[in-house]
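Here's a structure for you.
For this depiction, one protein chain was excluded, whereas all remaining protein chains were kept in their positions.
Every chain is named by a letter (A, B and C) in the order it is written, and numbering of its residues begins at 1.
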Amino acid sequence: MSGRSERVRGKLSYAEAIREALDIAMDRDERVVLMGEDIGVYGGAFQVTGDLFGKYGPERVIDTPISELGGAGVAIGAAMTGLRPVFEFQFSDFAALAMEQIVNQAAKLRYMLGGAVSVPVVMRFPAGSGTGAAAQHSQSIEAWLGHVPGLKVVQPSTPEDAKGLLLSAIEDPDPVMIFEHKLLYKTKGHVPRGHYETPIGEAALRRIGHSLTIVATSIMARKSLSAAEELARQGIHADVIDLRSIRPIDRETVLASVRKTGRLMCVYEGVKTLGIGAEISAMVAESDAFDFLEAPIVRLGGAECPIPYNPELEKSVVPQEPDILEAARNLVQGRI
Amino acid sequence: MSGRSERVRGKLSYAEAIREALDIAMDRDERVVLMGEDIGVYGGAFQVTGDLFGKYGPERVIDTPISELGGAGVAIGAAMTGLRPVFEFQFSDFAALAMEQIVNQAAKLRYMLGGAVSVPVVMRFPAGSGTGAAAQHSQSIEAWLGHVPGLKVVQPSTPEDAKGLLLSAIEDPDPVMIFEHKLLYKTKGHVPRGHYETPIGEAALRRIGHSLTIVATSIMARKSLSAAEELARQGIHADVIDLRSIRPIDRETVLASVRKTGRLMCVYEGVKTLGIGAEISAMVAESDAFDFLEAPIVRLGGAECPIPYNPELEKSVVPQEPDILEAARNLVQGRI
Amino acid sequence: MASSNMPYAVRAYERRRLADALRKMILIRKFEEAAEASYMRGLIHGTMHLSIGQEASAVGSCMSLEERDKITSTHRGHGHCLARGADLGRMFAEFFGKETGYCRGRGGSMHIADVERGNLGANGIVGGGLPIAVGSALSAKRLGTGAVTVCFFGDGANNEGAFHESLNMAAIWKLPVVFVCENNLYGMSMSTDRSTAVGNISERAAAYSMPGATVDGNDFSAVAEAVDAAVARARAGEGPSLVENMTYRLRGHSRSDRNRYRTKQEIDDWAKRDPITRLFGMLVSHGVMAEGDMAELDGDAARKIDDALAFAASSPDPKVEEAAFYVYAGSGAR
Partner (left out) sequence: MASSNMPYAVRAYERRRLADALRKMILIRKFEEAAEASYMRGLIHGTMHLSIGQEASAVGSCMSLEERDKITSTHRGHGHCLARGADLGRMFAEFFGKETGYCRGRGGSMHIADVERGNLGANGIVGGGLPIAVGSALSAKRLGTGAVTVCFFGDGANNEGAFHESLNMAAIWKLPVVFVCENNLYGMSMSTDRSTAVGNISERAAAYSMPGATVDGNDFSAVAEAVDAAVARARAGEGPSLVENMTYRLRGHSRSDRNRYRTKQEIDDWAKRDPITRLFGMLVSHGVMAEGDMAELDGDAARKIDDALAFAASSPDPKVEEAAFYVYAGSGAR
């Protein structure tokens, strides 16, 4: 839309990139409003909305009471009737309080009403472990929403995508759920200026190799990329796919890579069982790419355990770079 | 416990088998109480509790207000402090209202407290489509709970298992979630008398073949068995595994079968993407059984669509027997 | 001072509007009786919740609504939908699962909606519509449309957390929404005595510093008076209200209800307070209608119902290949 504004500038953090997207969207469209707990003068639990309250005021940056079910429902009702709400959950864990409105209402209304209504709501979920906040503030529950037709679900891993996917989401006529890993908020990267959209449903091939395919989500895409650099020094060359979107999934990008490499590893932070890696694995195993597989499909996911408080324990229950390295080496060297 | 009471008698329906389990458990243990909406004089929306209210009275068969989050939480708090509540959701869809208490509390309390507490609660969820109740009363959301460490999740497909798994669940020191398919309530089968326990975490190999392995859950286990009879007439002999438990999963039974047959098909009613079939497929694809696979792993799951109201549409979005037949034939004849 | 002894409705509305209200109530009754009959004959799939006996609540609560206004409805929502002027044929077509139905056969009775007439939809989740209504009111306020939203819900729904969260937000933000509780004494089998820790649900309004009123929900005029005042208040920017219409469902909760939790006596007593008979009697006694008019109204309604049933019956089913249309924007013709 905003044409030739793709000049690169100083790096922005992931949180700043999100804030910039919100600012741009609010500036171009009066209907965009922000809702959530402590997003006003406090600037958000993770300082994502920052001073947007100062710029747009309480009419458009709306602090909600601690009422996740109701708050999400209000955003949904508002979206049905002309606003474009972006609702921030303080932690993705609290989605558990609002599943009824997200799943039974937002996801299904268009369908149940035979297309007579749209629910263009965006919900943002700070997710993941690594902050010492323990079991009720550290979950990765994107797989729940990825299982729900009617929703779109994305997990940006870079500042550029955080902005572009959010701008896409706000334009989208359907409900879009954005999982933002808390440890990413301070990571920096180049972010194009102005308005641009990163398409929902497209994975990013971040690195090209031939020895194996690594499909990773969110912060695991970064860890996998970094591991892949080290692997390359050891003569193992990975395709690294940052999935970005888990509903819909970019099937073709994954399959094309697996057809080339013959080896697949999925890396994700959510609990391994029934996590996103299960879907990627199954999607490949049922496709024509199956015939190209030279080894079992490896999943590196979170342990079957709530997130513990102790920092060493906490690290031990989600994949870390050394785990990725080791699993990749074993996979390529036929040691599984 | 109740020793030699395994005499076979007239058939019971699935609903009657559940009621019998509740009755036995209440009779042997004063601490067992039932909670849920309209489970008292009304007998439950699906007449599962029936006249237990008449027998045990309002102190032990407790009608709850329409407050799923609070009701589930009360059951959890009661379980932590000495009762053995069995909580009935009127429809599994309403679990969406109680996810916070189920997931953030029941599943995690033992862990978060370092083992200092137990949450021996049982929750029952009438699930699935086929009754014309449309998108908010027909979901199969067991995959959400299957993704949550700290819970146990089962899906009985026969009256015998419905009773045995429920009795196991009530004895279990951890929270057990039972998904009961609504279309199964009236199906009949032999049910042993008295107290017995069907172990949680064990699949049932319902039929022995060699051409392919069908792993199915809940009502799909019945449909698959029936399809397998027809397949046998056509010279295709399936191992049919009724998974019964989706957390934990009986890995060995599935892998042993796949090592034998070399072909795997998963049949489940939940939405295909990120449904239980994804996990089964991935579990096999990452195991040593991978080397025995002679064909891609087929998943027959629900369509990427809420459950529609129109009866023909409703049938079309979940696997039916002819779909199973066709998919199995294609798999065995190498046509996928 | 004679006029002040007249019921509110007679004072407030023109004859035409009073007759129209009665006509709508009769239409709702006949519509549901016809739906029930179709159901019995196996023409309707699934379940169905009839509001027979509650027509004054539906129609009375919508009297002062304008085109721009919105409602959110419930699983027991046929009356709400018709009160806002929905097309009978498209409603029956929906029950029959037809492509011409309001939801193209995908929703059924529990999701009946008529978005063009401001009905944002019935809801299969008890309490599900409450936050949505508040969102609709938030839109109206932000966008300055002047629209008011009427949010219907049952006595059972008042114990859902969504009730509490919704009323609180509506109040702190002074939103133009009217919460209309249709208290028919039971949430399925549970009486409000057993389920609800307060005498009148309207007393809960105080917990949100909003006005609350309990009225005879089978008295069309009383309902209209209370809701009109609440709508005016909302329209004037003074915030939300809670109105409780005391009424009764003469049928069971749904098809599977064996009425074990209430007595035949109670049902009979309430049948005597039939809201249609009462409104008709009032209109006759105030000279708005004549005794003989009822037959004509009944006849009119019956004809409309027959036409609508015929339309629905002859409508096409949705195509099975199109089962997954309308999950996302752009999938499915519109």
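Convention: a residue touches a chain if its C-beta (ideal position, glycine included) is under 8 Å from a C-beta of that chain, and two chains touch if they have at least 3 such contacts.
No experiment lies behind these values; they were computed from the predicted model shown.
The chain not shown here is in contact, across the full complex, with A, B, C. Residue-wise, the contact with the chain that is not shown comes from C:198, picked out of C:6, C:37, C:198 or C:290. From the options C:73, C:136, C:149 or C:168, the residue with contact to the unseen chain in the full assembly is C:168.
For the chain left out of this panel, the touching residue among B:174, B:202, B:230 or B:326 is B:174.
Touch with the chain that is not drawn comes from one residue among B:36, B:132 or B:149, which is B:149.
In the full complex, chain A touches the omitted chain through residues 37-38, 40-43, 45, 47, 63, 65-70, 93-94, 97, 131-137, 303-306, 308-314, 316-317.
Where chain B meets the missing chain, the touching residues are 31, 33, 59-60, 64-65, 67, 69-83, 85, 100-101, 104-105, 109-118, 149-150, 152, 172-174. Chain C residues in contact with the hidden partner, per the touch definition given at the top, are 159-165, 167-168, 171-172, 194-199, 203-204, 206-210.
Throughout what follows, only the chains that are shown with their structure count from here on.
Centre-to-centre spacing of chain B and chain C amounts to 37 Å, using the average Cα coordinate of each chain. Taking each chain's centre as the mean of its C-alpha atoms, chain A lies 41 Å from chain C.
Counting partners per residue, chain B has 69, 93-94, 97, 134-136, 303-306, 308 as the residues that reach two or more other chains. The residues of chain C that reach two or more other chains are 103, 105-107, 111, 123-125, 128, 161, 324, 327, listed in rising order.
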